[in-house]
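Pasting a structure here, questions to come.
In this view, the complex is presented without one of its protein chains, the others remaining in place.
Let's look at chain A:
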Amino acid sequence: MKNCEYQQIDPQALPTPTPTPPPHHGKDTEKKKEPRRPRRKWEVFPGKNRFYCDGRIIVARQSGVLPLTLGLILVTSGLFFIFDCPFLVKHLTSCIPVIGGVLFVFVLITLLQTSFTDPGILPRATPDEAADIEKQIDNTGNTSYRPPPRTKEVLINQQVVKLKYCFTCKMFRPPRTSHCSLCDNCVERFDHHCPWVGNCVGKRNYRFFYTFIVSLSFLTAFIFGCVTTHLALRAQGGKGLVFALQESPGSAVELVICFFSVWSILGLSGFHTYLVASNLTTNEDIKGSWSGKSGEDVTNPYSQKNIFINCCSVLCAPMPPSLIDRRGFLPTDESAQTGSADIELPTLAAKSEINVCTQGTKGLLESAALSPLLSTSCPQGKPQNAHSCPETSPALNSDPTSEFSKGCRGNHMSSSHGDTSHPRHTKARSKKCKREALHIPNPAFDVPVSPTSPDAAPDSKARSHKGGSLTPLH
């Protein structure tokens, strides 16, 4: 029994075509049998983000001062419409509330879009990719878990650009991409993390952000102007400012808010207009990446050397798609995959050989279809007997013992099935998982079918291949 897998499959429920009762086409069966709804990718997203409306809305974990921003805008505009508009409509023109209304709507919509849109988050590298990159860099056979920081140089428009390796996302960051520590994501064309909107500003939402600050500066300036006019008109005829303020107290509040914010917002708009015109990001500007202050002859390789074209390419370029596919459904065998971002591939390589009897056999066959990825979802640090590696949907059947009695034999295959459509699967993951979950270091069951693949690299693909060709020894 010890060698039984605790792939939580209910053999009875498996409609396999094979006559033998132990089911091995667990994947589909599990999907069918278990009542749990399929999970969406946002539920296992590794970054520090929060999702609402079933993945439609994405915000950073810390909302920053977004409520304050919203509050200030709503309060100021509300006071404007209540206190100033009636007077100004009567004494000036009725266009004022219309213009104010349009600006207000613009500001609100663009603010919400900036806050709730994916800024251009790059999904983390799959374990296969990470392993591939590691192999390419680590040619010296260095076995340390954390190699020294790596950079890769590329030539972009005759300018040397260094690409840094991101240890969290396990990939070389594309140019202009930066890792935001607050959101724990790599963001493309990373501008900055704005606490006022509670989100990063990156490739996808920069245009919303820019429109927001420009329209906000118009709105603030407009309200400021209107309030000043209003108070001036009221104070006419020798009545004095105090009288005017007493008659319209809301205006005082607006005046204060607008006075203090208009300068900073106008300044910010001006700064970002400069950035847009020269196709720079705040990040690059602050770091001085292209200013040549280090004495080198550097120019911005992304600039089109024409202000108009730069503006168009930043603001009017086709809207790039979201790369993280928040609302996509997880394939059942990967439901736990994306949950854990840190894949200790060297660890995997070190431990992957230990197998228990048929476990090993199964593991080998299994590993043929499973990628090393899922090893991370293995509760490595938390041995959970009843809750072993959720290769398919997690907690399928949290009681493995029943499984043992029934289908201790072929159920390891369950997780590996259905792979034809999902070539990326974990390999040694299941092995490792089993080991940990079962707490079985049982040498008696030591499987002689040890992976003899010549490829000792962390990913055990070749191993599984070899394992597959060896008939399992029972």
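Operating definition for what follows: a residue touches a chain if its C-beta (ideal position, glycine included) is under 8 Å from a C-beta of that chain, and two chains touch if they have at least 3 such contacts; residues count from 1.
Operating definition for what follows: contacts and distances are computed from a predicted model.
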Per UniProt, the name of the complex member that is left out, chosen from "Large ribosomal subunit protein uL3m", "Collectrin, amino acid transport regulator", "Golgin subfamily A member 7" or "Akt interacting protein": "Golgin subfamily A member 7"
In the whole complex, of A:55, A:101, A:195 or A:301, the residue touching the missing chain would be A:301
Consider the whole complex, including the chain that is not shown, and state which of A:109, A:252 or A:298 touches that chain. A:109
Determine which one of A:129, A:247 or A:285 touches the chain that has been left out. A:129
Need a quick check: the contact residues on chain A for the chain that isn't drawn. 18, 20, 22, 24-25, 105-106, 109-110, 113, 122-123, 125-126, 128-129, 132-133, 154-157, 161, 163, 171, 174-176, 188-189, 207-208, 211, 301-302, 309, 312-313, 315-321, 323-325, 358, 361-362, 365, 368-369, 371, 409-410, 412-413, 416-417, 419-420, 423-425, 461-462, 464-465, 468-469, 471-472, 474
